[in-house]
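Only one protein chain is missing from this complex, and each of the others stays in its spot.
And now, chain A:
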Amino acid sequence: MLRRLNRLLGGDERRVDSRTIYVGRQPGSTNEAFIPPKFCDNRIVSSKYTVWNFLPKNLFEQFRRIANFYFLIIFLVQVIVDTPTSPVTSGLPLFFVITVTAIKQGYEDWLRHKADYEVNKYRVTVLEDGRRISKESEKIKVGDVVEVVEDETFPCDLILLQSSRDDGTCFVTTASLDGESNHKTHYTVPDIEKDLEMLCATIECEQPQPDLYKFVGRMQIYRNNQESVVRSLGPENLLLKGATLKNTKKICGVAVYTGMETKMALNYQGKSQKRSAVEKSINAFLLVYLCILLSKALVCTTLKYVWQSKPGQDEPWYNEKTPREKETNLYLKMFTDFLSFMVLFNFIIPVSMYVTVEMQKFLGSLFITWDKDFFDPEIKEGALVNTSDLNEELGQVEYVFTDKTGTLTQNNMEFIECCIDGFQYTYRDTASELDGFCVTDGPVSKLPQKASTEREELFLRALCLCHTVQVKEPTEQDQGQGGGLLDQVDGLGVDGEVLQPPQEEKGFIASSPDEIALVKGAVRYGFTFLGLENKVMKILNRNKDVEMYELLHVLNFDPVRRRMSVIVRSRSGDTLLFCKGADASIFPRVRQEEVERIRMHVDRNAKEGYRTLCVAYKYLSAEEYAQADAGLREARLALQDREEKLMAVYNQVETGMSLIGATAVEDRLQEEAAETMESLQGAGIKIWVLTGDKMETAKSTCYACRLFQRNTELLELTVRTLEDGRMRREARLHELLIEYHKKAVQDVPPGVTRSWCSDSQDYGFIIDGASLSMVLNCSHESNSSLYKNLFLQICQNCTAVLCCRMAPLQKAQIVKMVKNSKGSPITLSIGDGANDVSMILEAHVGIGIKGKEGRQAVRNSDYAIPKLKHLKKLLLAHGHLYYVRIAHLVQYFFYKNLCFILPQFLYQFFCGYSQQPLYDAAYLTMYNICFTSMPILAYSLLEQHICIDVLLENATLYRAIAKNAMLRWGPFIKWTLQGVFHGLVFFFGVRYLFSNPALQNNGQVFGNWSYGTIVFTVLVFTVTLKLALDTRHWTWLNHFVIWGSLAFYVVFSFFWGGIIWPFLSQQRLCSVFAKMLSSLSVWLVIILLILLSLLPEILLVVFRNPFAPRPRQLSEDSLLHSSRQQQLSHHCPTST
């Protein structure tokens, strides 16, 4: 309520772009009448319900589900209209389902309430009028100055004013926000009074928004009798609620966003629900069954009135109507009859199916979490299932979109080599090499040469300075290390001395592992970064001298510019700018004559799969610096379009540099990456690599992962190929697309396109971000869709597609495009970093890797696995099995209810369409709940029609279930026909038996309840035995549940008919079952009908076997292959 009220109140404020916060005493007279703006309080409400609204709100939400609503309607009809079955038969199951769901949701909400309470009542210290007051967290108001001590979490979003550290920084971890556990540095607002009591300022900042990494604000500080001072505020000044203070004794900050407006709360808005294809199939089948139900009711109603129109049929003397019935309007009677038939046949759509499906999904997902193959000893974690709704979707994947860095590769960077002025320096890790660090032949000069020492040192200084790395907290080890290094560090391998690996313990912390690799690389060459203190960077150079540089500005890295720079001032007073970045973003900004020498190395390194960066520098004259400084300061203070303004200044400063060299960093492939990719391709899955990386690097990774084979013909659509033709880019694009389309799509004979294993030419497709945006956003409307189609068709015929230089949003765009293409294939995205979140959310199934780039991908994923190699088992084994299980579950459920209700429908033709139920109410209610639910649940949890090891070894088996094979209309019709056949057999078999109802040798006759009970017995046995026939994997649980269910049915029937039940108004089943079994004819007919029903089933299985004995043969083959794996034969006893 409060929240809503706040929203209302905040309505006006929301329209304004920024909010103003007053800190400390108000600047009295300078402001006219001061109205404190209203902000929401610091209460976190994550719970959905309160005690009062729980019942109505929860019920409303539950009945919004179409199935629940349907059952409610049926129940109400039963209550209102005089119907054949009592309301209990459908009310009880519905009540059960609703209650269980409500209890579950209530419990979850109670947990949330408890968590909220804990957070909201947490005691925090607030500075008020110079006193420290302890308050409950929920009472914090915007503008309060809050004190937080070490290891506490921040109670709201704070602007850092004061830190106990000398340099005005503090460290935080944001593990609970984005999962990144490394320490991040935040800075105090510069030049703030030490005495916060005296502080008087206003903060202008943007309205709350969920982006964790964006914040723009401005702080105006009023000092006594002085002009106000303005300071810019950025994300580095903002401490987020939920983050934890580390390595800092205490800080003080002023609250800017509170409660539900904090970035954390804004980020907890629910994810959109993903629905699986199976669920869509269920809904489609449901519609069919609903139509069957309606038409059944309609047919019966019509026939009833046709039949009654014959004389004497409507109201025979033995069954007169009550006066009220006689008076009822004919059309009303028709309508109530229709409803009665609906109620009578409503069991065709069972409530229990939803319960069983939910249970299957929930329990089934546990097998993923339990799987010890997914356990990674390194991070000591197994797989994580965030949603169990998509288990079966894992068996349907047609496209895998994978990130490269951290997913295909380990994101474990290692400095491999560098090139200075065109000379290559390789550092070999292996101790066996004589030269730890040597100059190998550059292609430029055949003679071993090296660059001048001056350039070398400049290059290494650049590596040491141009980054945002921090040194881990100084310890006593740090002092010793300096000494240790003195001994180790030597010249650049001039005297061929073996260089010992630098102390790995020396901890560096950075947001990107590349930077650490570079700094560590510099250490190897003798330049050690000692840390940043009071804006002074210290470097230990080769001569063991400490060099000091004053850090003036950091021009941060961003994915658009793809470079970063620092501006430093050396002791000698020179102002230097060092810049490092991707080749494409550096080359245009340096003198062109320097480029060529370096470009060769960069290209070669990229081809080998290394990540390359170019390093450049320039001297800034005093005027230049002053100009840049002013520009940067101004841009940083801007409240609007700060990013754009900063970008403009950055671009202006980073020009006219001179190139020093380039670095190459290796990113190792993940364990078993190639094997995984190979088996996924074998499973008919198309793999697209979406990366922000360079084409060459990505391409080499693709080769290494065997996504591209040697004989794969690559079709390139990149900026390079587009510029080759000396034509306008768009014309060239058009030409290339047509050409590739011809190659990949038209020239392939139509039959072959589908088969992956054919000997036809494999194609690989490469596209980069720029070309992609040309394809997607073509200037001509008509061409746009044409290009898109061409592009998609080409891609669909390629074995692998590589998209490089992608922005995160483009990744999502591609996923969306494929997802919405013809046939709407099932897509899976896998990634580990924040840049993959968009595609993880977009794809049908999102998988996060518990990698190094934080936990954001994991949080937003549907499933998280520790390593890429686990994807294979997740899809090929778990996905396959889940799909088969749930598909069988769904089909079986529809089938068993069809043959359950069909006899009841047929009986109407023999009882004057009077809605006489064939089965007793107890049987109607218990059929789905007790007699037939457990075997299918056990089946859908335990079935392994092919055992897991075989599935893993034969990836091609995955194709057998592709394209929703078991839930398409074909199988559905097959199952439906089977249900119809069984229903007909049950009903007419017993019908002909009853042409003489004297079935015992004492001449006594059987009545209608005996009739129904015989049909029901045959039904329960047939339906259960059919499942038994389908079961390929009989564990003791299957045995227990299948035979147990049948036994339970028999025992229950004896019990139900054996006692006079005091609460029943009629005893119609009294001794019916026992009497039935005392007749030999009934035994014979039950056996006959069960066998007759199952005959086609057995025949199908047998006839399928000799022609396609795949599962068995395969398992035997694989047994031969891995006969040494004794263990396997235990679990897959395939011999008969």
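Everything that follows uses one rule, which is that contacts are C-beta pairs under 8 Å (C-beta built on N, C-alpha and C of every residue); 3 or more make two chains touch, one makes a residue touch a chain; residues count from 1.
Keep this in mind: contacts and distances are computed from a predicted model.
Just to verify: the chain that's not displayed, which of "Cell cycle control protein", "Sorting nexin", "Regulator of G protein signaling 11" or "Large ribosomal subunit protein uL13m" does UniProt list as its protein name?
Options "Cell cycle control protein", "Sorting nexin", "Regulator of G protein signaling 11" or "Large ribosomal subunit protein uL13m" considered; the missing chain's recorded name is "Cell cycle control protein".
Pick out which of A:V51, A:A622 or A:I1060 touches the chain that's been left out of the picture.
A:I1060
Just to verify: which one of A:Q62, A:N412, A:T956 or A:N1008 makes contact with the chain not shown?
A:N1008
Would you indicate which residue among A:P235, A:G631 or A:G912 is in contact with the undisplayed chain?
A:G912
Hey, which chain A residues sit against the chain that's not shown?
84, 310-313, 316-323, 366-367, 369-372, 374-375, 377, 380-382, 910-912, 914-917, 942, 944, 947-948, 989, 991-1012, 1029, 1032-1038, 1060, 1065-1067, 1070-1071, 1075, 1079-1081, 1084-1085, 1088, 1091-1092, 1095, 1098-1099, 1101-1103, 1105-1107, 1112, 1130-1134, 1136
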